[in-house]
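Beneath this line is the structure, given in structure tokens, with notes to follow.
Missing here: one protein chain of the complex. Every other protein chain is in place.
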Amino acid sequence: MNAMTDPARPDIQSGRLPAEALARGFSDLHPALEPHEVLVEADRCYFCYDAPCMQACPTSIDIPLFIREIQAGNPIGAAKTILSANILGGMCARVCPTETLCEEVCVREVAEGKPVQIGLLQRHATDLMMETGHHPFERAAPTGRRIAVVGAGPAGLSCAHRLAMLGHEVTIFEARPKLGGLNEYGIAAYKATEDFAQREVEFLLKIGGITIETGKALGRDIHLADLRRDYDAVFLGLGLAGVNALGLAEGEDQIGTRDAVAWIADLRQTADLSELPVGRRVVVIGGGMTATDAAVQAKALGAEDVTIAYRRGREQMNASPYEQEVAATRGVHLRFNLQPKRIFAEHGHVTGIELERTRIEAGKLVLTGETVTIEADQVFKAIGQSFVADGTDGEGAGIALERGRIQVDAARRTSLDGVWAGGDCIAEGEDLTVVAVEDGKIAAMDIHSALTAAERVAAE
Amino acid sequence: MNAMTDPARPDIQSGRLPAEALARGFSDLHPALEPHEVLVEADRCYFCYDAPCMQACPTSIDIPLFIREIQAGNPIGAAKTILSANILGGMCARVCPTETLCEEVCVREVAEGKPVQIGLLQRHATDLMMETGHHPFERAAPTGRRIAVVGAGPAGLSCAHRLAMLGHEVTIFEARPKLGGLNEYGIAAYKATEDFAQREVEFLLKIGGITIETGKALGRDIHLADLRRDYDAVFLGLGLAGVNALGLAEGEDQIGTRDAVAWIADLRQTADLSELPVGRRVVVIGGGMTATDAAVQAKALGAEDVTIAYRRGREQMNASPYEQEVAATRGVHLRFNLQPKRIFAEHGHVTGIELERTRIEAGKLVLTGETVTIEADQVFKAIGQSFVADGTDGEGAGIALERGRIQVDAARRTSLDGVWAGGDCIAEGEDLTVVAVEDGKIAAMDIHSALTAAERVAAE
Amino acid sequence: MADLTTSFLGISSPNPFWLASAPPTDKEYNVQRAFEQGWGGVVWKTLGEDPPIVNVNGPRYGAIWGPDRRLLALNNIELITDRALDTNLEEIARVKRNWPDRAMIVSLMVPCEEAPWQKILALVEQTGADGVELNFGCPHGMSERGMGSAVGQVPDYIEMVARWCKQHSKLPVIVKLTPNITDIRYPARAAKKGGADAVSLINTVSSIMSIDLDNFAPTPTIDGKGSHGGMCGPAVKPMALNMVAEIARDRETAGMPISGIGGITTWRDAAEFIALGCGNVQVCTAAMTYGFKVVKEMISGLSDWMDEKGFATIEDFRGRAAPNVTDWQYLNLNYVTKARIDQDKCISCGRCHIACEDTSHQAITSMVDGRRRFEVIDAECVGCNLCVNVCPVEDCITMEQIAGTDPRTGKPIPEEYDNWTRHPNNPMAAEKKQHAPAPVTMPDAAE
Partner (left out) sequence: MADLTTSFLGISSPNPFWLASAPPTDKEYNVQRAFEQGWGGVVWKTLGEDPPIVNVNGPRYGAIWGPDRRLLALNNIELITDRALDTNLEEIARVKRNWPDRAMIVSLMVPCEEAPWQKILALVEQTGADGVELNFGCPHGMSERGMGSAVGQVPDYIEMVARWCKQHSKLPVIVKLTPNITDIRYPARAAKKGGADAVSLINTVSSIMSIDLDNFAPTPTIDGKGSHGGMCGPAVKPMALNMVAEIARDRETAGMPISGIGGITTWRDAAEFIALGCGNVQVCTAAMTYGFKVVKEMISGLSDWMDEKGFATIEDFRGRAAPNVTDWQYLNLNYVTKARIDQDKCISCGRCHIACEDTSHQAITSMVDGRRRFEVIDAECVGCNLCVNVCPVEDCITMEQIAGTDPRTGKPIPEEYDNWTRHPNNPMAAEKKQHAPAPVTMPDAAE
């Protein structure tokens, strides 16, 4: 199948692996626990006081309680406990870097180096809940208030659900054809298999009271000033539309060089992965989760040599040790202290990349002058994303930014009256689904308070 | 410390890493369990009927019983249970590939993917026993019989101990200065830290009745015919003295090219590892445990780029998935389907290696014609060892061989009367410490039976 | 959403989970925290006469643990409250005022004379408490002084004290029973005869948790010595269920409200006690092990289960299991079961085989066609259930009723119910099959 190619031409092709190998590579990173495993694992929880896991969870899920509910044979109760704190608890169970959040601080990790598998237990409970086909929450009496939510990523969905639950009417505007944001477009396929992102959106929307408007981009189809006028409140969950550039003297625009984020989005929307081309030799530039996600998926598509080149050392990588381990054990070569210098190309197509070795001197990264060349058919850039402020210039001065993203207070209020924001687009954004969910929840609670207070004032 | 070197000259030097990084790299691969961990882990054992773990253990240690003894607060009893089946139970706890033996078939592995950590529990019990300073077994009444054991590796030591326990007088002849065989010279340093091999030998010898003669090589200092004449029985635990060659047209004899086995032996005997030189770029040829041991230790010494090149695919590697994982996560780049073609050298010193890509066609490994070059300052060969028959030519025809190693029957009897053999030097040898221990034990029991039977015949 | 409110002896509480009279209910501070977490009511730790007793100043609690050091049972040598009576009464009054929707019962233990009971009951009434519980169960410390289980083991005393209490107070009276007795029905009957409104059971079981093998003394050890204490927790639940069932199905006491106590740890335990007829349950060990927050699981669990089963209120399932408790001789001898092993769930530990082979009926294989495999041999299986109990995997082995011919006996299995009462091997066999007495019907606990 893997026909010999002209060595002069870059080798980018689809169908490198037989179907079953492809299926294996893209199968669930953490398969669901079997019923017996669930019981064994749940029984390990000590029901800690003011549990460290719960403190480490950005959405403060009452983890000891939900695990105890599982222990006691009430997984549906457990799901309600989870979802009442985090309506995207199902996705978070899959994509949270639990090894650096709840499970890192689990006392079983402290005591035995083996935390309770909180993420998988959470998945078990939420999966069962979703299988029932029922939505566990009911809406409060209608308030008559209308709120616009811009962006249907985790922040926007979380905000919309909470507002709907509190009795408000919500309209979600989303630029892309599908809801879910990065859950649908950005996360490695093997972390959310079987169309989970869409199934979860459906589950969430069962609360009712949420109107969907897809294909509506802020600044293009809808405008902040109009939303502020037409709705009682506006929540911006815009995400990060920009991608950082390498800023190389040459080669960055050659065919074969791509943003990892965009490539992953393509991959997520490809129904038959055997049709997605990938280079035989792939280099991914970067040190975060996008880099490892891209590299592992390239490998899973059948790329022969996949290298992650990161300009700093292993310890500085944003990808967690667990993510690094997944990459390394799946055959990705992780190389450190290599800064891109030049992308080589022939006939307009990438053939390799030259990198310069770096070193830390007096705490600073310096170049050593020594270079390394890695041959490549594809180079993916995964060196971070940036906020694009298009459309947030509401009236006059526009929305205040901080470090290039939207400035908000603790309640997720922006500088514009009646406008809240959350998720990756805010200055505190951590590029984590679970943090975005919390932002949306906090904003929703504050919007509710604000509208209720306004009502009280009006009534007086 | 890592001064810039002349790029023209190969970079092989010592002291690449600060002391603490070196210590970290060579620290215990599986640190001993803390007391609390021991109890938690021991409590996981189900005390299976005719336990699969016990069946999978080449020495048939009664694993459920010893774990239950630990559970019940009797670790010394547990140690006795272990050591009565395997006197080198301490070393086996460290070096056995438990993931492909006892722990692979643990029902907890079947049920939860997490076996009881049998190896670490075994280590706990045997460590405690050794700390007491007492030897748990007593010798039977003296039989007056004398047995020569040639080779003080696991097979020889096991055989000698069992014979001594049965009341015989044993003399061990060993060519090297220290006892232990591969335990002392061949195993990666991070698998048997703190001079464990020697401490275990001391513990074993406390049984009494064993005389040691080091620096005595068979065929050089001692001769099989003499041994057969002077002793009531002879046990050969000779190991594998030969190393396979790559058989390349050029480069194999360049400085910088070494047998991995010899290099590991050097490493093991180096008191201060900061004085052991290693290349900046190291390529290890091979796919077995010696290859991973060499690669991981090269990395631990501070080699920047370490590559294992194996001519077949990942699935064919002899190193277990766990060993592969250790290598990968410690930064070793594992590359597959690469067969050495030529070693490049400048000024008589290795500079790199050219390998040719291979492929499986109709079940056979074939060359593709495509080559890959990896720059290297050092190339280690780890492509297997062979038996050297020197000295086994007892009288006349010598000892019968089978597939290049000594032929034995189920009781470990060789073709020569009164001569038994075991360990890696026999045809069935599996290059596993635990198998060698079992060989020695079986041979000892058979020698004992034979001598006892002879006695009975003589008495009649 | 199920309605968990209960009205036990007319005392309402938002859920059936009360804290038992024990250290967790000794002070305002603790009870306040309990109510904050959602407990439906408390039985305030037993009051006595001034001057208050003193406790030992060393360990009061012992324990047994299962694997992974899980607490199976606690044991205590603590006495009744060691604080002044006035302090307790003030706090009880204040807590009841602050939490009017929660049940406040006061446990009492004074000497076995009418005057002290009359006196203390009057004081308790003034606090606004909802009822009293008579502590006739405490098996240590007080019993040597003629109180606690020294009374509870003598039905006549129970009746007498219960009568005094009903005479001298309008408060509902609950008699707490000790399990350290030959037949629990006698003290229950006595309580009823004395006019008590309800019984609560079980109090703790006289026990020595373990012997310290280094100093050869019982634990907890006070200066090298130890005495027996009272055991509670998961280990005693089966005793408690049995005693509750005995009272629930006794013709003399049937219908008497019961507050169930004994190792209740999860919603399921509570539901079991309620299914036997209890109007509510009391908890201690689970709270002492995990803190008051455990009640949240109990509340959600009971509520979610009731929703699933379609029970709108506690009364909808209360007492449903009592009619199904019978005596051995009425069990259906024509009900034949065989064990079934789900090979997909089997993890091949072989415990079913060795339990059956060594200690039972040699009815489970260990090898089939030369491979490790565990299968039931119907021709040997007596359906005893041991394999189910020792299997570490839930629902891997189950018991299945069979019909037709029993491969073990080779005889047809009659379809109709039959029992021991007329079995040919029964030397006292009746001519006709005897049936269990008609089950006692349970009136509402609300009365």
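In order of appearance the chains are A, B and C, and numbering begins at 1 in each one.
The definition used in the following text is that a residue touches a chain if its C-beta (ideal position, glycine included) is under 8 Å from a C-beta of that chain, and two chains touch if they have at least 3 such contacts.
Nothing here was measured: the structure is a model prediction, and the numbers come from that model.
Every shown chain touched by the omitted chain in the complete complex is listed here: A, B, C. Summary of contacts with the chain left out: across C:K166, C:K193, C:H228 or C:K433, the touching residue is C:H228. From the options C:A312, C:L331 or C:A430, the residue with contact to the unseen chain in the full assembly is C:L331. When the omitted chain is restored, the residue from C:R69, C:R97 or C:K119 that touches it is C:R69.
Within the complete assembly, residues 39-40, 43-44, 46-52, 71, 107-108, 110-111 of chain A touch the chain that is not shown. In the full complex, chain B contacts the hidden chain through residues 35-36, 39, 44, 47, 49, 64-65, 68-69, 71-74, 76-77, 80-81.
Note that only the chains that are shown with their structure count from here on.
With respect to chain B, maximal separation of chain centres occurs for C (centres as means of Cα atoms). Of all chains present, the one whose mean CA position sits nearest the global mean of protein CA atoms is A.
Here the CA centre of chain A is 46 Å from the CA centre of chain B. Multi-chain contact residues of chain B (touching two or more other chains): 40, 111. Counting partners per residue, chain C has 68, 347, 393 as the residues that reach two or more other chains.
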